[in-house]
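After the structure tokens below, expect a handful of questions from me.
With one protein chain withheld, the remaining protein chains of the complex are depicted in position.
== subunit A ==
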């Protein structure tokens, strides 16, 4: 069999162009599979290890204020395992030589030691020493963005007071793998920080001595999550609990989950498309290759080679092409995955993230490729080898063609010879022709989808920041504040327009569906924060009732005119019924809107606001920032231009990779299409040659 193998190698070399083309298509399928599973495994593996080793909590709840003594009672709830009460507060920070306002979340840890849950992974330095009021640990992304090191100084406004802080350590936390400010879409490491400090210090600063305002806990194995949450809510309601949530609603966890879900789809859909196209291409091209091997095949049979030996020979030919494609796909996939690793390391802060192509993925992709190759090839091979050798040595009998329906309908002069030949070929193998067309359509569709996705994201961002969010600055107050604070804001340097808003966390319930979000109360005709209808026209807020984004209404399966139950999760917790009166077309978000007056009435409060939007004179931004820094009630200052830049930076970083993947897909698509076109052309030319011959004979 040595010589037969030598023939195989030389045949492969002779067919290198076609072999490489098919290999590229196979490689695309393998590449998408390798990228997806590698990323999937790296993300989920790193996450699960970090969660387990650092005791990431399973249930979270914000409370207005609860006494520490309550912990024993909470601990006793059936199904609760470990409980970690904390003080959590919004904070504003200043870093030397950085002008923009910085928002932060400050969390307490037991004095001088690690918490039981959500333990910190120290990257540098140490935890704050017990008894030290000025020491903090900061999130590593923030420290990295500002080049901070242990021992560096920070300035913070903690509950309205300027406080000098010193960095004791830099840490990662399972709670903040994805580290974006609570209202932001994308992380902005320079303008948002997470800090941890001794509980004694933080509780004193916020008047929380002997109390807590945030609770995280883990569940016992087999515990009923829903029952635990109900029991917690029942106990914590009188302490201003906003309703316990699971990891599902935890910002960082949710973001990673969504990323994983997307990767899971990618790991199945794209490779499936590519590998089935490859199998089809292999069958078409191998059929053609084997047709050209009709004579050597017949000779080998004449000399006594068995059908099985010859089938194996040609299966090896297909297998070698498939193997080449697989190896190419693995190499490209591993290269692209390592590129992705860089992007993911920036956005998900794991202590370690090992991008390793899992052996099972190699085995699976190899199996799928070999199966695709064999499925695609066996018919052509078997048809060729099972033909009696004497028949194989004779010229093939003329193929049986028929006049097509189109020829019968159209007058004879309308269709030329070429058109007739093509039509008859297509009509002879309708399934093959349909599949070819479907394959080309699919390739084109994938190309369109790639281009469409990029454009769609671009358009969504444009719409969000050019038509919906028209403010320059978003201020959030530490707590609901009397609306007259707006007057003070109007007098700050550079402020052109002020519009106030009230935000209240709620759970919207419609029939059996519910969704946790917040109700945003605005002036009836908001100028800085538009609410758009389907035609992108600004809408006036209704006097009564609630407006939902079309997406949120879909989630709740609610239509205009339906009554929604609204569970208010702040202040006096109660349930009210509100009619859904209008839908909002917004590209991003799951918002619920009403007038601020109506929301204040629902809350049984006076004209209170949670924050304000400002339109400012760009020339006076620095003076405004300085003035806002001095305002004690302001918990955070968000700059819209920076938020938009953050999203665009993220897209710019990922776009190269996405572009590369789509270039690979496009290449594969073009190859697929060109191979098919080539087949049609070759056949057509073959027929045309025949016509020329006939004409010459005439």
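Some observations on this one:
Going forward, a contact is a pair of C-beta atoms (placed from the backbone, for glycine too) under 8 Å apart; a residue touches a chain by one contact, two chains touch by 3 or more; residues count from 1.
Convention: contacts and distances are computed from a predicted model.
Missing chain, UniProt protein name: "ABC transporter ATP-binding protein", from among "ABC transporter ATP-binding protein", "ANTAR domain-containing protein", "Quinol:cytochrome C oxidoreductase" or "Na+/H+ antiporter subunit D". Shown as candidates are A:17, A:69 or A:304; the residue that touches the absent chain is A:304. Contact with the chain not shown here comes from a single listed residue; of A:352, A:391 or A:630, that residue is A:391. Only one of A:96, A:296 or A:606 touches the chain withheld from this view, namely A:296.
Within subunit A, the residues in touch with the undisplayed chain are 1-4, 6-7, 10-11, 14, 295-296, 298-307, 386, 388-391, 393, 397-398, 400.
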